[in-house]
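Heads up: the structure comes next, in structure tokens.
What you see is the complex with one protein chain gone and the rest in place.
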């Protein structure tokens, strides 16, 4: 049993509190938010819950073992650092920090004090992503060709991050988890239309072995899309996260070169391999529940996690590089 | 009534012959293809049709007024040039030519001889594109924010063009038709996996007034997608060309800045304007039929066309620039 | 402010408790359930909540104004009757009662004591149904031709009701609300496969003016479907309750007789009227929240409700008639 302090009760914080509160292996000792109305909402649901408006009360509380930082990006570093300095493990909302330098400082601090950092890359704990990882690991897809993700919808506009920092961390953390090689560099293009921040952006990551990854993020799409195509030598996957029942589809399709001379010129036609399509059932359990159980487990047994500070740092580096590339109109930025 | 010679009876040629043959204002005088089996197929369907294996017979025939060039890209220039030199009007399959220089030479030649060049930008004659153009012209969408097109499927692999030159001409000709400003430049990324040519590519075009256009073309997708999102200040459009009945949907949605202070930090939330969605009925007539009627009309009345040699040249320039950008890993290439 | 006792904390009860608990115009005074583990779940979420295992404690409590009966069908009558006898208003889960006779007795009892009965026909308070009702009332659809609803999924199997009594009440209450005329009779067919109760059933209701209504309910469908087609003289509606954004689509389509003599025989072809399709935005508010606010309002101001005991009785009569028709293999049963 560990005791958790939750800093930030805005959009995502209530889920963290709810799940820790319903679980058996952890307990929420305190909730912090600057705004009275947020704390009022806490009391409505949890009349017994201790609350505060000052995060220092959380990070210094002797009853607290770990601190969940669910605040705006620009505050992650200060709060997480204070927590680590006070000997608390930290669970930090993604993206980890505003800069790679901050991430490195937190990683070093945690290592000195032998504390756990976990970055909230929730999707790594979703049934669909676990299943795709398995299909890659067991060779079902064969060597990868490309990763192409579209994550678009209308809003939400943040005033401390552009659409890349708001939406792409999901894709970058998943990409970092699924593709073994690390990206060589990024080419990113984007445009601003409303509030002085990029609201439409396109990212391309280059890898060794001709693997290419593309991420399409957009705050101005009339429709919500959450679709990722993954092309492999042997099979291909379409992951539509908005589907209720068939989120992951595996296509036993692929391109084989076969000369065909019908038509006025030779062309390489595509031959379908077998061609069946199947939708493996994926775990339905709430990803955040999986992740928080895993967090407690890593803390209690002092284990390394797949979404540790280093994973968070890799994502922040990609975001920084993407922003640089955007500023330089698609110039290739090394990673 | 004009008499047409059709050079090339491979994948697309049969449609040209069929439509001219069923029409009242034109007649197919001769069909040319190098391959006997192609000419055999012609005779099965049109026992009375004159055929030849030598395109020179077509371009020099005194009974022929216009030549349709439906051959591989690398042969367009030679055949179209010979036709123009012999005083024939030309209808050329897209992309117009392999290089901008070739396109310019053909344009000059046609102007000297007062002949018509039409490039087969078929989609400009599709009901969906006409409807979207109308929605832009009448101000329904308001000023444009972005154009984002996805055109992916499994194959067809060509051996004289990469996926950009194979699939993107559709999007570029539509983009050129719908967006009044001309692009300032392009950033393109791509990768090769099978036959030494790019089979996955992502193009971004920059325009004045923060308009950004993106084209996603892929020969290695397990699913076929033909979807274009167009974001405007007032309304947004989703064009799904694979839908039978509701190809074009207009969303009365948009982003308005409204400060909201729920949640731990301020954010700009999206407010839906009215929010109705409607699918205007679009003309069902076969686009190629519309286009060929228009071709005959332009020839007979010596009219300028929206898809003349200059339109073809603009598309070829975009393709050349995209290829250059790919070679230089996403470097911005001016247009 | 009224005080509510909730009897039954199984599948649906928790929603009733949550909504009353979050509202300002009512308060949950007591929750009753036979099973300890259910009451345990109540205490986890509402440590302060008074609970009991004996419904008599609820119906006799002087602090309680109204009783929500959210128990299995066969217990509705006994509990609702006891509540009414003790001067409590009642909110009863659908279907209202197991027999029309029980429903009539409760209605009479409530009228003698001037108490409110509301039957939980939740869908009448859904944005989609409200919108369709409006489209009918304002003449958008014209006179109705048919109502065709499909409500199928895998499970849930109940052991005190067949698929008709489990799923059809939704459709029958909506139908009763949308179609002004009352049905003349029903023809129903069904079959049993698993637990001795009908798990697949098809109901047809006849109305005056050639209106016909059909309900397809199935516990053994591999896919979940919640789609209703409504055909009108002027326009037609497709309501897909599983769609996130476009639940209701209005088709400006219809049949007009126009003799056509192409083809070897004359046929009446369909001419599309205008043909646009639009998806009006529908209210997103939780239907049950709307309904419970309405319940409190009807109780406080002693108003009649659209889903009163008589509405509940009409639905029960349709269910009884459908079961009779099934037993007699589709024989027409008068209503």
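We just call them A, B and C in the order they show up, numbering each chain from 1.
Convention: a contact is a pair of C-beta atoms (placed from the backbone, for glycine too) under 8 Å apart; a residue touches a chain by one contact, two chains touch by 3 or more.
The model shown is predicted, which means the values in this text are computed figures rather than measured ones.
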Notebook entry, point to check: Pick from B:2, B:156, B:184 or B:223: which residue touches the chain that isn't shown?
Noted result: B:223
Notebook entry, point to check: For the chain left off this view, which of B:44, B:112, B:284 or B:304 is in contact with it?
Noted result: B:44
Next item on the list: Pick out which of C:54, C:191, C:283 or C:297 touches the chain that's been left out of the picture.
Entry: C:191
Item checked: Chain not shown, touching residues in subunit C -> 8-11, 13, 33-35, 37-38, 70-72, 145-146, 148, 150, 152, 154-160, 185, 187, 189-195, 199-200, 202, 204, 206, 210-212, 214, 216, 218-223, 229, 231, 236-238, 251, 253, 255, 257, 261-270, 272, 325, 329-332
Checklist line | Residues of subunit B (touch criterion as defined above) contacting the omitted chain | finding: 22, 44, 47-48, 223-224, 242, 244-245
Checklist line | Hidden partner chain, residues of subunit A it touches | finding: 245-246, 272, 274-281
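Operating definition for what follows: only the chains that are shown with their structure count from here on.
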Check: For which chain is the distance between its Cα centroid and the global protein Cα centroid smallest?
Finding: A
Notebook entry, point to check: Measuring centre to centre, with centres taken as mean CA positions, what chain is farthest from subunit C?
Noted result: B
Margin query: Can you work out the whole-Å distance between the CA centroids of subunit B and subunit C?
Written below: 52
Margin query: Counting only Cα atoms for the centres, state how far subunit A is from subunit C in Å.
Written below: 41
Item checked: Distance from the mean Cα position of subunit B to that of subunit A, given in whole angstrom -> 38
Next item on the list: Could you tell me which residues belong to subunit C and also touch two or more other chains?
Entry: 245
